[in-house]
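One chain of protein is taken out of this complex; the other chains stay put.
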Amino acid sequence: MTDREVNILLVEDNQDDIELTLHALRRENLANKIFIVRDGEEALDFLFCTGPYAQRAPELIPRLILLDLKLPKISGLEVLQRIKADPRTQSIPVVILTSSREESDLVNGYRLGVNSYIQKPVDFDQFRDTVKKMGLYWLVINQYPISNGDKKAEVRHGERSSNS
Amino acid sequence: MRRPAEILLVDDNPADVGLVCDALARTPYGSHLNTVSDGEEAMAYLRRASPFSEAVRPSFVMLDLNLPRRDGRGVLAELKSDAGLRTIPVVVFTTSGSLRDISRSYELGANCYLTKPGNLNDFVAAVQALEAFWVRYAALPD
Partner (left out) sequence: MASAAPTVSGKRKLCALLVEDNLLDAELVRHSLEHEGFEVDSDVVQTEAEFRARVTATPYDVVLADYNLPQWRGVEALDILRAEDLDIPVILVTGSLGDIAAVECIKRGVTDYVLKDHLTRLPASVSRALEETRYRQERARAENALKENQERLAGILASAMDAIVTVNEQGQIVLFNEAAELVFQCPASEAMGQPLHRFIPERFQAAHEEHVRKFTAGAATRRRMGKVETLVGLRANGAEFPMEASLSRVETQTGKLFTVILRDVTEQEALRRLRQRAEETLSKKAAELTRSNRDLEQFAYIASHDLQEPLRMVASYTQLLAERYRGKLDDNADKYIGYAVEGALRMQTLIQDLLAFSRVGRNGSEPKAVNANLAVHEALQNLRSTLDESRANVVCDNLPAVAVSRSQLVQLFQNLVGNAIKFHGAEPPQTRITAEKADTAWLFSVADNGIGIAPEHHDQIFMIFQRLHARAEYPGNGVGLAICKKIVEQHGGKIWVESDLGRGSTFRFTLPDCGSNQDGLEKT
């Protein structure tokens, strides 16, 4: 699994939320190629191919990261900061999907460069609708810069020619 | 229900402005569309410089890349390196589907990147989905 293409990296420790998210995405046929990590450290290991993911092909970059904020080991905001600070990962769209209603989380999220910030609705139907719209928006409508090795190479190619 | 969103559309093509306006008029969100037609105006608007001293801080920006005077990349770079403005989401909305433009935009801090569909219905649908996502689903700082 880990050396296949991944569309969505879901960073979530709450099993209920995982199930709900998968359920909503599956109804829209968006759930294939989804990979789940359960804490901030694992998320970073996965993205940077370290620790248990040292054998993973680093050019296989997810199209979207769904990031919870309250995570074990390393917090969601710190994970976000690390992703946006590294040129290998900074262009991957990150969507914070959180139950936090803190204005400071919201502002800090955008300040650290999150691509969008979504507060999980408490109501189940609303949650499902939100995940569905979020999935369609980011995976279908949005143009993502990288998905696999070939695309990544084209990105580098493009950079060079745009600088010349 | 939140108060209506303030959208800043930066686009020099009146035909596209017309289509966006038309598409937004048919949604239930009642967003206010504010339009400027080049990069200089966009920065003036965001900084509430003359003649935009009365401008309202936008909920998000829809930014075309190829603009007269100062292009969208310049606007994006300046906006995202300004501590006061960087929390405003920027949706790049352009004709270019070039990977070069897409990746450059993300590097400069674009929140997302949508290409203008060539087909009218798809164009309207894209504008409406864009509005719905940012107004209805995403949480935005005040």
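Every chain is named by a letter (A and B) in the order it is written, and numbering of its residues begins at 1.
One rule holds for everything that comes next: a residue touches a chain if its C-beta (ideal position, glycine included) is under 8 Å from a C-beta of that chain, and two chains touch if they have at least 3 such contacts.
Predicted, not measured: the structure shown is a model, and the values here were computed from it.
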Remark   = The listed residue (B:A25, B:A49 or B:L120) that touches the chain absent from the view is B:L120
Among B:L19, B:A55 or B:A132, the residue in touch with the chain that has been omitted = B:L19
Query = List the subunit B residues touching the unshown chain?
reply = 13, 15-16, 19, 66, 94-98, 100-101, 116-121, 123
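In this section, only the chains that are shown with their structure count from here on.
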Residue ranges of subunit B in contact with subunit A within the complex = 80, 83, 86-89, 97-100, 102-107, 109, 111-115, 126, 129-130, 132-134, 136-142
Ask   = Which positions of subunit A touch subunit B when the two form their complex?
value = 90-91, 93, 103, 106-107, 110-111, 113, 115-119, 130, 133-134, 136-138, 141-146, 151, 154-155, 158-159, 161-162
